[in-house]
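First the structure, in the form of structure tokens, and then the observations on it.
Yeah, one chain of the complex is gone here, protein chain that is, but the others are all in their spots.
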Amino acid sequence: MISYFFKRLLQSILVMFVVAFVSFSLFNFVGDPVNSMTGEDASDERRAEVREVLGLNDPVYIQFSRFVGNIIQGNFGISYQLKREVSDLIGERLPATLELVFVSAMLAIIIGTILGVYTGINRDSFISNVILVVSLAGVSLPTFIIGIMLIYLFSVILGVLPSFGRGEVTDLGFWTTGFLTLSGLKALILPSVTLSLFQMTYVIRLVRAEMMEILQTDYIKFARARGIKNNVINYKHALKNGLIPVITITGINIGTLIAFSIITETVFQWPGMGSLFINAVYFVDIPIMSAYMIMVAFIFVMINFIVDITYYFIDPRIRLKEESE
Amino acid sequence: MIKKTFNKIYDTDIGFSFFNSKIAIISSSIFFIIFLCSFFAGIVAPYNPFDPASVSLMDAFTPPVWSEGGSASFFLGTDQQGRDMFSTMIYGSRISLIVGFASILFAMILGVFLGVTAGYIGGRYEIIVMRVTDIQLTIPTILMALLVDGIARAVISRSMHDEMAIYVLIFAIGISEWPQFARVTRASTLVEKNKEYVSASRIIGLSNIIIMFKHILPNILRPILVIATIGLALAIITESTLSFLGVGVPPTTPSLGTLIRFGNNFLFSGEWWITFFPAIFLVVLALSINLLGDWMRDALNPKLKKR
Partner (left out) sequence: MSLLEIKNLNISYKTRKETIVASSNVNFTLERGEILGIVGESGSGKSTIANAIINLIDPPGQITDGTIKIDNQELQNNEEIIQKIRGKKIGFVFQDPQTSLNPLFKIKDQLIETIQTHLSLSYEEALNKSINLLQEVGIENATKRIEDYPHQFSGGMRQRVVIALAISCEPDLIIADEPTTALDVSIQYQILELLKELTKKRNLGVIIITHDMGVIAETTNKVIVMRHGLIVEQGNTKDLLTQPKSTEARSLVISVPPTNKKIERFKLIGPDGSEITSSSANLTKNIIKTWGVRQNTNQKLLELKKITKIFDDQSFTYGKKIDDKAVKAVNNVSFQLFEGETLGLVGESGSGKSTIAKIITGLVRPSFGELEYNGLSLYNFKRKYQIDKSRGQIQMIFQDPYSSLNPRFKVKDIIAEPIKFFQKSITRNDLEKNVHDLIDIVGMTRKSLDRYPHEFSGGQRQRISIARALATRPRLLICDEPTSALDVSIQAQILNLLKDIQDELHLTMLFISHDLPVIRQMCNRIIVLKNGAICETNETEKLFNEPDHQYTKQLINLMPKIESLI
């Protein structure tokens, strides 16, 4: 068991290293960091100075280890455009994104799984067909359009929900949260619904497909032949088998949500990492871009690691395969 | 003779399924119409909105023909620069479709090639390809495309970037979609590889390349086709999202996403149609492709027992 975890841990660290390297290359070989810091028309002396300060004259591996060392300590450099410490910027904006993603993830997974199971078991019912049609629309509607539509409906026409910002947030020192104020919660509604919709429909379809396939297996047929009641078959036997892929995609799910939050944050002017990143791309602000890459990679890798561990405890076949090695 | 081919297609499982599914017929028709319109944009669109000579600021903000102040010469109204909405949509969809098709084609060729070779050859090559695929699959398309785009911007100078934007976009979206193809292709290849007709070919002495591309590939086209269709919808949505965010196609050749971005600024001030119509158009396009892909997936799935 320990070797299983250890292997996964090692893989995770390896991935992080690769990401760090790509990020590092971004910094040093793409564009000119000196230019960005000093501006186009600085003197040669000034440039040489900056080069020295930035440590650009050292051999690559030293620069890289310095880079990694900085990262571990949380030092991502200084934004070209905003002229502030990137780590500060991230610190300010991370809670906003994480709260948004968390709420959306809950919505997508819980509602998605419930609807997916229902449509998988009751293949032909009217409600199932309605759900499926709506889910298809969810996949075809780009997130930004959903956002715009919801804003138009709830903010412009009905005027009940805010169309931008986080509302009032409570400062907890290292974290700012919108959960504790009414306006904070109100502000969360539209963005999280927008963000979760795409993922929700994906979950519905996946769970449905899984359930349908499982309900046709031999072991389900055998259970029926033994007289086990339909409800028990559907909700105990089939469901347990059907939930396994849901766990796998949860990892990917959260990753996708983080990515799509870029769009949602832009549409709703939500002060999170996503809008920070988009600006960075537009202005070619490399420190922010590379920091974002690393942060996101870290979150992905962590989530995948947790998913792997959960998988281990749920599927006995994996447990025994690993133990017998 | 047409009747004969029609009967032949109708006789196959897929053909029968198609002609009996209203959804399949409707969605493919819609898609086909949009496709033709954008292909023959010059003929279909009443104006060429990107020809500065035909555009006049005087016509700006004209509402659709059925609203007060509307005009019959601009059926769906005009945008903030006086361009006819209908025409901009037709030309816009052309850009969306071009980027969509090209990127999926690129992803398909790359992904299928890597998938088939990885599945058949195996060994370290397969492990490496699959690891890369796994890692890339955890990165959502949008993010991947943004990253590639961002790097491109940093590398290519600003002015050149506008010219190259479409190619960069196609490359970016294509690079983010290939793992889907690779994964499905490899899985199917593994299944075929174990079948005895492959063993028989090996015993005859046929070369690996012939076995992979002449024997195995024709048998795994079905799932690839499904992924390609659904991927096309995703590519179009991705492109429009990137354009909406401002990092997609340059504003001189706007796609549907760009048009929506333009119109978004005027949503609250009452000129809703500038955003609304391109948005609807985009959704209809994506929906029709998705419906088609959905039907295809069910029709081509041998495991689902037909009722």
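Going in written order, the chains are labelled A and B, and every chain counts its residues from 1.
Simple rule for what comes next: a residue touches a chain if its C-beta (ideal position, glycine included) is under 8 Å from a C-beta of that chain, and two chains touch if they have at least 3 such contacts.
All of these numbers come straight from a predicted model, not from anything done at the bench.
Where subunit B meets the missing chain, the touching residues are 16, 195-197, 199-206, 215, 218-219, 305-307. Touching the omitted chain from subunit A are residues 217-229, 232, 237, 240-241, 315-317, 320-321, 324-325.
Throughout what follows, only the chains that are shown with their structure count from here on.
Computed from the mean C-alpha positions, the centre of subunit A lies at a distance of 24 Å from the centre of subunit B. For subunit A in complex with subunit B, the touching residues are 15, 26, 30-31, 124, 136-137, 139-145, 148-149, 151-152, 156, 212-213, 216, 251-252, 255-256, 258-260, 262-263, 266, 277-278, 280-282, 284, 286, 289, 293, 296, 300, 304. On the subunit B side of its complex with subunit A, the touching residues are 135, 137-143, 146-147, 149-151, 153-155, 233, 237, 240-241, 244-247, 257, 260, 264, 267-268, 272, 275, 279, 282-283, 286-287, 289-291, 294, 303-305, 307.
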